[in-house]
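What you see is the complex with one protein chain gone and the rest in place.
Should a chain be cited, it is by its letter among A and B, assigned in written order, with residues numbered from 1 in that chain.
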Amino acid sequence: MSYHWYRGHVYGNDFGTDAPAQDGQAPAHDEQAFAALLADEDRIEPRDDMPEAYRKSLIRQIAQHAHSEIIGMQPEGNWISRAPSLRRKAILMAKVQDEAGHGLYLYAAAETLGVDRADLVDQLHSGRQKYSSIFNYPTLTWADVGAIGWLVDGAAITNQVPLCRCSYGPYARAMVRVCKEESFHQRQGFEILHTLSHGTTGQKAMAQDAVNRYWWPSLMMFGPPDDDSPNSARSMAWGIKRFSNDELRQRFVDMTVPQSEALGLTLPDPDLRWNDERGHYDYGDIDFTELFEVIKGNGPCNAERMAHKRGAHEAGAWVREAADAYADKHARRTEGAA
Amino acid sequence: MTDRPLLDYTLGLADDALVSAQRMGWWISRAPELEEDVALANIGLDQLGQARTLLTYAGELEQEGRTEDDLAYLRDDREFRNVKLVERPMTDFGVAMARLLLFSTYQLHLYRALSASSDATLSGIAAKAVKEVTYHVDHATHWVLRLGDGTAGSHARMQVALDAEWPYVDELFTPLDPTLTRLVADPSALRDPVLTDVRRVVAEATLAMPEVAPALGGGRQGLHTEHLGHLLAEMQHLHRSHPGATW
Partner (left out) sequence: MSTRDWPLWEVFVRARRGLSHVHAGSLHAPDAEMALRNARDLYTRRGEGVSLWVVKASDIEASTPDERDPFFDPAADKIYRHPTFYDVPEGVEHL
C-alpha cells in the first residue's frame, strides 16, 4: 500500500503553508505511525500522512454525507410554505436550515483532506458523487415530514452516533456537532406523527400512509447486507466504520418498533416480531432491487432533486461572481490607500 | 370593546412579517451559496417569530378568542393588512435583497419608535425585534453593496431590482389612524429617516435612486395585488382542509 505524503494547498483547518511534496512518498516509519495511531484509538489529523486509499475513501464518504444533508433539504423544504401551523412552520424552517448547516460542517471536514468544496459540488451536479437514496422519495403529505423526522432521521442518527468516534478527527468533530443538533429533529418528527395519530380519522390515515411508504426505504438507508458490502471490512479496519450495516439496521429496528406502538401506528412488515432467542426483532426481507434502482437514478424524484440543486447553483452564479468582483475591487482600493 | 384601529395596526405589523417570512422560506435550498441558505433562514425565522407574537396580541385585542393560527390560516386576502411590498413574488436574489433593504430599514425605524410606545405589549415586541431587524438591515446592505458595486452585469440587475421594488415604498408610510397618534409609532413620520438610510446604501452601491411613480397603496385596507391570494392559497390549504384539527 502506498502512503501519500499529502502537502498540497491549505484546506479547511489543515493550517499550513503551500509547500511542495518532496518525493510524494512517506518514509517507512510513517506507515507504522498511522497504524499505531489507529491501534491506540487515537485520531488521525489533517496533516498526518495517511494511506492514499484511506484519504480517498474518507473524501468519498464525507462528501456523500454532505451531499445528502444538502439534497435532504428539498423533500422537507417542500412543506415549509404549507406547514399547517405557525409553530410547525418555524420548527421546519429551523430544521431545514440545520441541514444546510450540517452539510457545511461536513464539506469543511472533507476540505481538510485536500479537496475543494466547489469540486465536490461539481461532482454532485454531474452525478459522479451520490447522496442518500432516501431523498429521492417524494413528500406527498404533511405526515411525510413527520415520517422523515422519525424514521429517516432516526436511521441517520443510528448511523451517525458511531461516527462521532471515527478515526479521522475533523469528521468525528463534525459528527459530534451534527448529532448534538439533530437530537431535536427526530423528536419533532415523532411529535408530528403522535399528534396526527391521535387526531382526526383523516390525520391518522395520513400518518399511517406515510409510515407505510417510508419504513422500507428507511431500512435501506443502512446499505446492502453485510455479505454484499465490499468496502465495509476495510472501513472497519480503518476505524471509519464501527458497526456493520446489518448490526446498525437491527439496532434501528429494535429501537423503532416500541416507538411505533407508542404512536399507535403499524409498521408494514408481516414478519416483524420479537425473537426471544436472539433478543432482537426479526424483520422481513428487504427488496434491495428497489434500492439499486433508486441509486441508479430511477427513483421517483432523482431528476427533480438534481434539477432543483443545479438550478439554484446556476441561478446564483451572478451573485457569487459579483461578490468576488467586489472583494477584488475593495482589496485593491485598500492596498492603494495604504 | 375592541380597539379596531389598534387591532388593524397590529395586524398590519404582523401580516407584513408573516408574508415576508413566507416569501423568505422559499429561498431555503435555493440561495446562491449554502452559507446564504443559512442566513436567509435565520432572517425568515426572525420574521416568523415577530409575526407569531404580533398575531397572538392581535387575537387578544380582538377579544374573540382567535389564536395566531386562526388569524394566519383562516382569514382571506381581503382581511390581510400587509403592505404590497412584501407580498409580490421574490425569486430573484437582487429583488430579495432590494426588498429586504427597504423593508427592514422601514421595520427598524418603526420598531425603534414603537419600543417607546405606551402600549407595553407592543413596546416589548418592538424592543426585541429591533435587534433582529438591525441584523437584517446589515445583511441586506452588504449584499446591495456587493451586487451594485460588483460586476457590470450585477450592477444592472440590482438597479432593475431596486426600480421594480420602488413603487411599493410609498405605501410603507401610510399615515396613522388619528385615534392612535399618541399611542404608537406613526409610519408617515418615518419617510425621511428611512429614505436617508436607503439613499446612503444606494449611493455607496454606485446605484441610482429610482425615479418611478409610487404604486397605489391599499394593502392596509385589504386591497392587495393578485399575488397575495396565491400565497395564501398555498399557505392555508392544508390547515383549512382539516377544519378544527390539531397539528
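Convention: contacts are C-beta pairs under 8 Å (C-beta built on N, C-alpha and C of every residue); 3 or more make two chains touch, one makes a residue touch a chain.
Keep in mind that what you see is a predicted model, and the values were worked out from it rather than measured.
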Residue in contact with the excluded chain [from A:51, A:101 or A:223]: A:101
Full-complex contact with the absent chain, from A:39, A:237, A:262 or A:327: A:327
Contact partner of the left-out chain, one of A:36, A:118 or A:262: A:118
Positions on subunit A contacted by the hidden chain, ascending: 7, 10-19, 47-49, 97, 101, 104-105, 108, 111, 116-119, 122, 126, 174, 177, 181, 317, 320, 323-324, 326-327, 330-331
Those residues of subunit B which, in the complete complex, touch the missing chain: 33, 35, 38-39, 42, 138-139, 142, 146
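Rule of thumb we're sticking to: only the chains that are shown with their structure count from here on.
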Centroid spacing, where centroids are CA-atom means, of subunit A and subunit B in whole angstrom: 35
Complex interface listing, subunit A residues touching subunit B: 70, 73-74, 77, 80-90, 93-94, 96-97, 100-101, 103-104, 107, 142, 192, 195, 199-200, 202-203, 308, 311-312, 315-326, 329
Interfacial residue positions of subunit B with respect to subunit A in the complex: 18, 21-22, 25-26, 28-38, 41-42, 44-45, 48-49, 51-52, 55, 68-69, 72-73, 93, 143, 145-147, 149-151, 153-154, 157, 234-235, 237-239, 242, 244-247
